[in-house]
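A single protein chain has been omitted; all remaining protein chains appear in their positions.
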Amino acid sequence: MRLSGRCLRCVRGGREVFSGLDVTAESGHAVAITGPNGAGKTSLLRLLAGLLVMAGGSIGLEGGDPELTLPEQAHYLGHRDALKPALTVSENLSFWRDFLGGGKSGESDALAAVGLGHAAHLPAAYLSAGQRRRLSIARLLAVKRPVWLLDEPTSALDVTGQAAFAAIMTGHLAGGGIILAATHTPLGIAVQELRIGGTG
Amino acid sequence: MTALTALVRRDVRVALRVGGGALIGVLFFLTVVVLMPFAVGPDLALLKKLGPAILWLGALLASLLTLDRLFTADHDDGSLDLIVMSRTPLELACAAKALAHWLAVGLPLVAAAPILGLLLNLDAVATGAVALTLFAGTPALTFTGMIGGALAVVLRRGGLLLSVLVLPLSIPVLIFGVAASNAAVSGPSPFGTPFSILCALSLASLVIGPFAAASSLRHGLD
Partner (left out) sequence: MTLIDLANPSRFLTLAGRILPWLVAITALVLAIGLYKSAVAPDDYQQGATVKIMFIHVPNAWLSMFVWGVMSIAALGTLVWRHPLADVAAKTAAPIGAAFTFLALLTGSLWGRPMWGTYWEWDARLTSVLILFLMYLGLMALWRAVEDPSRAARAAAVLTLVGSVNIPIIKFSVDWWNTLHQPASVIRMGGSTLDRAFLIPLVVMAIGFTLLFLTLHIAAMRNEILRRRVRTLQMLQASKSAA
């Protein structure tokens, strides 16, 4: 499987964020998107996720499901965690599993993998920032999608959490998945670097 | 469980658990009804005549004033991004959210109407008519008003502007809802005509609302 974007151009609020950008990512490989703030790392991810309109260029996914678009085969982990504080940890995860079409059994395994198995019946409001991030990561495990678009995935995680997430990412890549991650810090796995915004 | 059922279930759960749940809409409805005698006087005959109109106006306001949170809540916590990226068509997801809103807000209003009818000196026939027209008409209010909810995401604010945009679109529902209620009470005109038009408006809005909301949301997600 190969994700490729050619000559991508992004305009937000009347301002051109970037243009003529090329990006390639293949099965089993991770791309780290780096650059100064405001350079367009989040914009690039949102463009690939179909959340921003492309002002120019083309995006293609070879080897994926031809019936589905790229966003329908991708996970997006943004700055916000998509959790409802009023629902329990388990209810939050099972909702996304049901809505995004994951398997029946994925939920408890996913919670265990991120270390939240003991908190399944707690309201999400009681979670710390790091635990919330881990619950969002559990969503990536509960529903299988080949492409992961991650925006600062380790931002709220402590050292243990970051190491655990590196293991999760390694597992995804080993299964033939693709990862594109915007990040300021090293991810702990082998990456190709894509730098946006010059030397800043 | 299918995706849409899961969405309806989640939204109803959140609505019932947060901020007073279903009862806050009913409480607002009650407050509006209570205000009326202070404005028009406690003359029971007058209140009886105005009763269906007062109940309809209260239900209209209670429905519309809660619609600005319909999509902004999901936009604020990042859920809307994921809903757009899912394999469920956005129009159906919008319809599911509107259905959940009606179940959590509209239906309790219908249930509360008979009790509030007592305060306005309405007899059994009038109360039944109002409740029935509200049951048929509140879906129209929700599904017409959801365009306002979608615009709240684009505008990044709710408030009075949304009400100004959505209220003119709700006027036909109000006209036929009150007319049907009054026709059941005083006649000469038959109840059937305005009631069937009311049902037609609800059915039409079930289609138009989700398409309009999805269209607004699709590229307002910056």
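Letters A and B mark the chains in the order given here, with residues in each chain numbered from 1 onward.
Everything below uses one rule, namely that a contact is a pair of C-beta atoms (placed from the backbone, for glycine too) under 8 Å apart; a residue touches a chain by one contact, two chains touch by 3 or more.
Being a predicted model, the structure only gives us computed values, none of them experimental.
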Candidate in contact with the missing chain, chosen from B:A15, B:A62, B:A184 or B:A212: B:A212
Per the touch definition above, residue among B:V8, B:L151 or B:A184 touching the missing chain: B:L151
Those residues of chain B which, in the complete complex, touch the missing chain: 147, 150-151, 154-155, 157, 161, 164-165, 168-169, 171-172, 175-176, 179, 189, 194, 197, 201, 208, 212, 215-216, 219-220, 222
Absent chain, residues of chain A that touch it: 13-15
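Methods note: only the chains that are shown with their structure count from here on.
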Averaged-CA centre spacing for the pair chain B and chain A, given as whole angstrom: 37
Chain B-touching residues of chain A, taken from the complex the two chains share: 12-13, 46, 49-53, 68, 71-72, 74, 76, 78-84, 86-87, 91, 94-96, 98-101
Residues on chain B engaged by chain A in the complex (per definition of touch): 1-3, 5-7, 9-10, 13-14, 17-18, 76-79, 81-88, 219, 221-222
